[in-house]
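First, the structure itself, so that you have it in front of you.
One protein chain omitted, others in place.
We just call them A and B in the order they show up, numbering each chain from 1.
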Amino acid sequence: MKKRILAFLLTALMGLSLLSGCGGGGDTPADPSDGDGGKEPAADAQTPQGEKLAAEQTLQFHWVAKDMHSFDNNANYAASEIQVQSQVLEGLVRATTDEEGNQVMAPAGAESWDVSEDGLTYTFHLREYYWSDGVQVTAQHFVDSFRRLGDPRNAFDFSFFVGDIVGGTELYTMDAESATDADITAAMEAMAVKALDDTTLEVTLANPAPHFISKIGTTFMGPVRLDVIEAAGELYDSDFTTHVWCGPFVVSEFVKDNSLVLTRNETYWDAENVHLTQVTLISIDEVSTQNTMFKNGELAAIVPTGDYVQPYRDGLAGDDYEYIHGYFPGVSYFTFNRTNNSLSGLMESRKIRLALSLAINREEFTQVIFDRYYPGYGFVPFGVYNGERNYRDNVKEPLLDVFEEYNLDQAKLQALFKEGMAELGDSRELSEVTLTYICTGDTAIKRQQQEYWKNLWETTFGITVNVNVLGDSALLREERDAGRYDILQAGWNGDYNDPIAFLEMWSSHGTAIRYSGWSAELGKEFDKFIDRLNAEPDTAEREKIYAEMEQWACVDEVAVVPYMYSDTMMCVKNNVKGMTFPFIGPNFEFSRAYVVE
Amino acid sequence: MEQAIDKRFVIIGCKDADKEAIARPTITYGQDAWRRLKKNPIAMISMAVLALMALLALLGPALCGQDFAAMEPTMKNLPPSAQHWFGTDMLGRDLFARVCIGARISLLIALVCTLVQVVVGCAYGGIMAYFGGWVDSVMMRVIEVLMSLPYLLVVIIVMLVLGNSVPSLLVALCVTSWCNTARAMRGVILQLKSAEYVMAAQALGAPARRVIMKHLLPNTIGILILNIATSIPNYIFQESTLGFLGIGLQPPDTSLGVLISLGQAAMEFYPLQLIFPAGALVLIVLAFNLLGDGLRDALDPKLRK
Partner (left out) sequence: MLKYTIRRFAEMVFTLFIIASATFFLLAAVPGDPLADRADKLPENIRQNMYHKYGLDKPVLERYVITMRGMLQGDFGESVRMPGYDIQRLLSETLAPSARLGLQTILLGVGAGLLLGVLAAMCKGTWLDHAIVFFSVLMISVPTLVFGLLLQKYVAGELGLFPIIGWPKGKELWLGGWSYTVLPTLSGCFSYIATYSRLLKTSMLDVINQDYVLAARAKGLSEGQVVRRHILRNSFIPIITVLPMSVAFALTGSFFIEKVYAIPGFGRYFIEAVQTRDLSIVLGQTVLMAAVYVLVVFLVDILYTLVDPRIRVGGKA
């Protein structure tokens, strides 16, 4: 079952595989045994709550080892890599959660930072901390990292993260084939990242970007050591022994595509608050095995999937764990073939697109098919922050009003569809209309969805819906790029915590152009919002622009039909405390976790 | 000579000249095999089981009156009942109908693949053995190339190129499978060509037709039958393994392999969803194996008593 759901998560919610944890965790991260003097916590040490620390401070988690492609933090792109790097690398800030379970970017490598009035210049003040080989982590290591990340020759997945910085976009969008090394070096040096001294880093942004701190907190933007990289040569990607570390743990053992052992980093600046002596991450492919091991106490946490969700949620799987359910920055949606060659020729009509969107009973869908997840009436999921403002708390989901107006009234929806056809000069009956919907996946849960959509649109409008299920994503891409479809199902995960991480895809440079049937011409219409946003440092004002963007994408233009937001579910053994589950970042933030008796 | 005949003897003709003739009716090879097969109760039971399974595979869905592909979200994971004989699966589809359809497709795949394997293998092997020389060498190289490609790799690549469907699954499973048959046939025919009894038959002036029908065929058919009997369950297994890898059929098509892999996912909570299709698989494979054993005994002229 796990394979099925995972496949669903990975493909249906395609986004860049930045799986992240959730908010909503009830467990307050306690700050255990303060002032223990940086020593190994004594066996009888107590937490502020008076709990007794267990003698053995080791944990084991399931972790998808085959996604651990590289130990190079700039090169990382998968959740597993982020999980490891977040625990062995100390960037400027660290993603964690506050007492309400909301994501915060806590000072880490940077003790503090200043932002200029115009929101463009960030000055980070680094604390004095060291790599595991005794070399101090300096501002230059961040400069090197950002330049390396943006280097077009490296073609790192997340190189666009330097795009906010002055000169960053110019750097990462260079054509590696035609640009000379000198050009690239010049562009790297021109990027506005400066080490003012060993502990002061100054970054100048091209446009105000309150989410920049959220990006800085990702492991891709953690420090690197060029001397270590050079010494390691070709082994830097694959051989952990060539690396030095500066995070709470160090890698002490790695078995390719199988397991990884982390041990406490004694030279970590905050080592006194790191209690776990050893954490084992191991790949356990079968969910049934995970279940057996969680019950036996061999796994500290489990992410229940498929048939296991219900027993774990309802407490039937035992009483020695805490069930955590929260938001996840992912949205599932439909888009249309908007490149003027849709199969039916009908996708140019806004009314038809809107009718298709309004025909969806999102509550029923999530309830009947999944019995989890959140019905989505907007493109930005719950839990996303704009600066310090919780976006969804402040902005009503754009589809709600118009959905209420039609209220699944079949006659009204059919009339809307017919109006759309009339506008296109199409006088056929509804029963003569055929729409083609392409998707991948032949797992049970996907089959069920495909049937649901087909059935839903066919019964609502009296049209015919062809479901073209393609064998794999490569075949889907072929079909999609050839334009042989009307409707496309896709998903997107936010890479950082800001509404723009979702909305930007509809711009003229956005990924929707290839990925979601969008066209550059349509993207240009959206660019007017981006231009306004780029001039606006104030988060309250930005929020209004975001709301307009979302309204435009979901209702005014009906570029997209969002229908569902993802969630995360997790069960953690009761004797494991102090874990957090950042909204964006690693699945488990266990650097300050501890085991009680 | 006249004188040599004793007068005491009277020639009374040769009325009983046919005394040496075989009194009982001669039976053909096929009749004999069938007669011996009938004496083997296990083979007969296996045959009956197979007939029953085939019948169910063809008529089962009609019998229980359920559609194998119709989903009913409100009827998920039901236990067996009068309406749903084997219960329903996680999408509320009738499991009995699905097992029947699964068996149908699995049997179809196995039979078609075996047929292709035997026909192509025999023809190819026969040609190799008949012509010999460089033709044999070249054709042998082709087999070597095909057989040294990792089987799974070939299947996955073929499935990726052709897409998931029953025909492409047939192609994928057959691409390399005939090689072994061809090799075996070549070996057997080469061996038989120089066997003493063939030589004897030829020396006695038996026509080529008789040599082929009475000597070559009965002696290769044993190998062929064994080949078929082991191939059929093998194909069923191979298809089922591919089902676990998510390669093979595209819904709504289903097979025992697909059903077992779905059942495996649910086995912790609904073990029956695994047990029913797996049970059908065991029955079919067991029956084919036992029938194969019986056929082998019955068809082997050396085992004639």
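Convention: contacts are C-beta pairs under 8 Å (C-beta built on N, C-alpha and C of every residue); 3 or more make two chains touch, one makes a residue touch a chain.
Keep in mind that what you see is a predicted model, and the values were worked out from it rather than measured.
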Neighbouring shown chains of the undisplayed chain, as defined at the top: A, B
Residue of B:Leu52, B:Ala70, B:Val135 or B:Val161 touching the missing chain in the full complex: B:Val161
Touching residue (missing chain; options A:Glu111, A:Asp285 or A:Glu348): A:Asp285
Touching residue (missing chain; options A:Gln140, A:Ser259, A:Gln414 or A:Asn466): A:Ser259
Positions on chain B where the hidden chain makes contact: 42, 141, 144-145, 147-150, 152-153, 156-157, 160-161, 226, 230, 233, 237, 240-241, 244-245, 260-261, 264, 267, 274, 278, 281-282, 285-286, 289-290, 293, 296, 302-303
In chain A, positions touching the absent partner: 14-16, 66, 69-70, 72, 75, 77, 152-157, 159-160, 172-177, 234-239, 255-259, 282-286, 288-289, 292-293, 295-296, 298, 472-475, 477-478, 492, 509, 511, 513-515
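Assume only the chains that are shown with their structure count from here on.
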Separation of chain A from chain B, taking each centre as the mean of its C-alpha atoms, in whole Å: 52
In the complex with chain B, residue positions of chain A that touch it: 1, 3-4, 288, 291, 306-308, 311, 368-369, 442-444, 447-448, 451, 469-472, 474-475
Residues on chain B engaged by chain A in the complex (per definition of touch): 71, 73, 89-91, 159-160, 163-164, 246, 249-251, 262, 265-270
